[in-house]
Each structure stands twice: as structure tokens, then as C-alpha cells.
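A single protein chain has been omitted; all remaining protein chains appear in their positions.
Every chain is named by a letter (A and B) in the order it is written, and numbering of its residues begins at 1.
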Amino acid sequence: MQKNLYHIEPIMLSQFADGEVKPDEAERIRQHLSDCPDCRKAMNDNLFLSSHFNNYISLNTSAINPSALETKVLEKIHYKNEILLDKIKRILFSDKILIPTSAMASVLVILFCFSYQFIYRNSDGPVNRLTVPTSAVSAPSAIVDSFSGETTTVMIMETPHSHETILWYNEKNEKV
Amino acid sequence: MSKKVKAKKHAEHLLIERLKQGDEDAFVSLMRQYRAALINIAYGITSDSEESQDIVQEVFLKVYSSIHSFNEKSSIRTWLYRITVNQSLNWIRTWKRRLKWQHQSLTQETSGDGINQPELGSEKYSPSDLFEEKELTWRFEKELKALPKKTRAVFVLRENQGLSYDEIARVLNIKRGTVCSRLYHARLKLKKALLKGDR
Partner (left out) sequence: MKKSEIKVVLTIGKTLLALASFFILMTNIVYASQFNVTITTIVASHGNKGVDRRIGGQIKELQASFRYSSYQLVNKTHKRLALNQTGNAPLPGGRVLSITPLGVAGNRAKLKLAVFKNGSSNFQTVIQLLNNGRIIVGGPQHGSGVIIFIISNSF
């Protein structure tokens, strides 16, 4: 009976240890391992390495407190959120924003005044809407500052309903 | 797809939805589920527990801020592992961190082998056993640190997290064959370090 004329390729053994070979190949390696002490040792060395590595990691990370880490992360998130809010506040209320915003507001007020005057003074519709009936106004519709000329009589009166000013005069050469 | 896998996927999808809505409880739940694994991966690559903590913190902060960009093409585990590996590989040590690390090394040196070592003269360990154990660990650590970090990443994902070659390939965005050869070389070197003694 021929025994162990060959050894499993180390790379194949590595794949076998990781369960990354096809089932028929795995079966062949398994059979070989039962018969070949050298390959079995190589296989055990892989397992020993694996357990040693995992022990090494767990030993060195055992001092790390996961809860503390979790708290730190949450603290940082809260802090970042606060900073973000603070930044937004600072940006909104900084001179860089406040001054241009104020200027913009002033410009808008000016524009509003322009448009108000333009719309309400130069078009028929709004003027009519804004026109206050003179009757509702106690002041006369017109104040006569001065008059002069070749006149015989000058009278200043008011209409009975809307109290519009009437300026009545007679030319000098006219018969009154 | 089995019912169990379907249910797991659905639960994960719900968790992601909650995370995207900014649910802090969901985030805490995610941290509790993965923090240990991520610490192990980070330590497996950096061999520095303090750096590993910082890395994992950064990973979770990154996840919190970029969960909206997670498109669920891969599982959340793959995504988290990928971020952790990248963060560990790209970890830039500041001068402060270097000094801190050096300081800690010296402290460890002067205070013996640390709190995890059994007492001298106890039944389990004789002084010679302790010496051998210490030397073995020293050799192993030296060899591990000498490995390329990308190889260490493959090794830790396989040996510590039990990921398949395909999963490792997805996390690291490399070919399956590359995973296989990196694992083989890592084992070869580390086994040499472990077996230099009598074992």
C-alpha cells in the first residue's frame, strides 16, 4: 500500500482551513490528512496560529471599554450638532450677514416706496381707489395763496356737497 | 433566499431607515452590534489599542454623518468593515499621538508584561514558561507588525471575523485570488514566528 507520496500544497491547505475548497476536493484533503502526519501538523499549525492571533487581539483589546467608546461617540455627535447650531446662529447674526441683510431690507423698503408711488400715482385705477372724497375732508380742496390782475371782484367759495373750492372772478371790462 | 436571511435583511433595512431618520436609539443599537468587531479589526491592522478606539470612534461618526449616502448595495456589515479598514489603513499619526504611543510603550516596559500576566511561581506558570510565552508573543507581534497592512486587513477579516474570501474581496474591493494569496503569505510568515521555538 502506497502511503503519502505527496503532501497537500500549503496554499491549498490554507484554503481548506478556511472552508474555501470544493466539496470533492475537501473530501480528498480530509482523507489525506488522516493518513499524513506532516500535513496534519501543518493543518494544526494553521489552527494554532488562528487561535493565537485571536487570543492576541482579545487580550490587547480587553482594556477597551466599549460603553465608554459609545458615550464618547454620542458626546461628539451632540457636540458637533451644537457646534453646527452655533455656527448657523453665528452666521445668521454675524456682521457679514447682518449688514448685507439690513442693506437689502433698506433697498427693499426703498423699492417698495418707489413702486408704491409709481403704481398709486401714475395709473388710473389705484388713484381712483385712493382718492378721498373731498366731502370727507374738512380742509378745502384748494387754498388760494394770492391773486392779482385786472379784476373787479374775486370770490372764494365752496361747493355744498364735496366742499370743492370755487374761485370766482370778473374781468375788469366786463359788466357784472 | 431562506426565510431567516430574508428576515435579517428586512430588519437591517428597518435599522438603516431609522438611522437615516436620525434615530439615536437605532444608532446606539448599531454601535452595540458592531463596536467589538470594529475594535478587533482596527487593532488587527494597527496593533495599537488607543488608535483602535480613535479609529472606531471616527468610523461611527462617519457612519452617522454619511448614512444618507449608504445605498444598501452591500450589507451594512460590509460597509462598516470597509470604512474601518480604510480608516485604519489611512490613519495618520499626529506627533502628539506618536509621543503618546512611545510614552505608553515605555510605561509597559517598566511595569512588566501588564495586568493580564499570571503571577510568577503559580502552579500554572513557571518563570521559564512565562519567558517562553513572552518571547513567543514578542516574535509574533514583531512579525505581525512587519506584515503589509493590506495583508493584515485580509488576515484579521478572515481569522477574527470569519469572513469568506468573497466577502473579504467585497470589503477590500480586491480579487478573490488576491485574498487567497495574501492569506497564505500571512500564515506562512506568522507560523514561522510562532514555530521558531520548540512548539
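In this section, a residue touches a chain if its C-beta (ideal position, glycine included) is under 8 Å from a C-beta of that chain, and two chains touch if they have at least 3 such contacts.
The shown structure was predicted, so the numbers you read here are calculated from the model rather than taken from an experiment.
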What are the shown chains in contact with the chain that isn't displayed?
A
Missing-chain contact among A:7, A:30 or A:172 belongs to A:172
Subunit A residues touching the chain left out here are 93, 95, 98-99, 102-103, 106, 109-110, 113-114, 117-118, 121-122, 127, 130-132, 134, 137, 139, 141-151, 153, 157, 159-162, 164-172, 174-175
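Note that only the chains that are shown with their structure count from here on.
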Expressed in whole Å, how far the mean CA point of subunit A lies from that of subunit B is 38
Contact footprint of subunit A on subunit B as seen in their complex
24, 27-28, 31-32, 35-36, 39-40, 43-44, 47, 49, 52-53, 56-57, 60-61, 64, 116, 137, 140-141, 144, 155-156, 158-160, 164-165, 180-181, 183-184, 187-188, 190-191, 194-195, 199
Residues of subunit A that touch subunit B when the two form their complex
10-11, 14-15, 18-20, 45-46, 48-50, 52-54, 56-64, 66, 69-70, 72-74, 76-77, 80
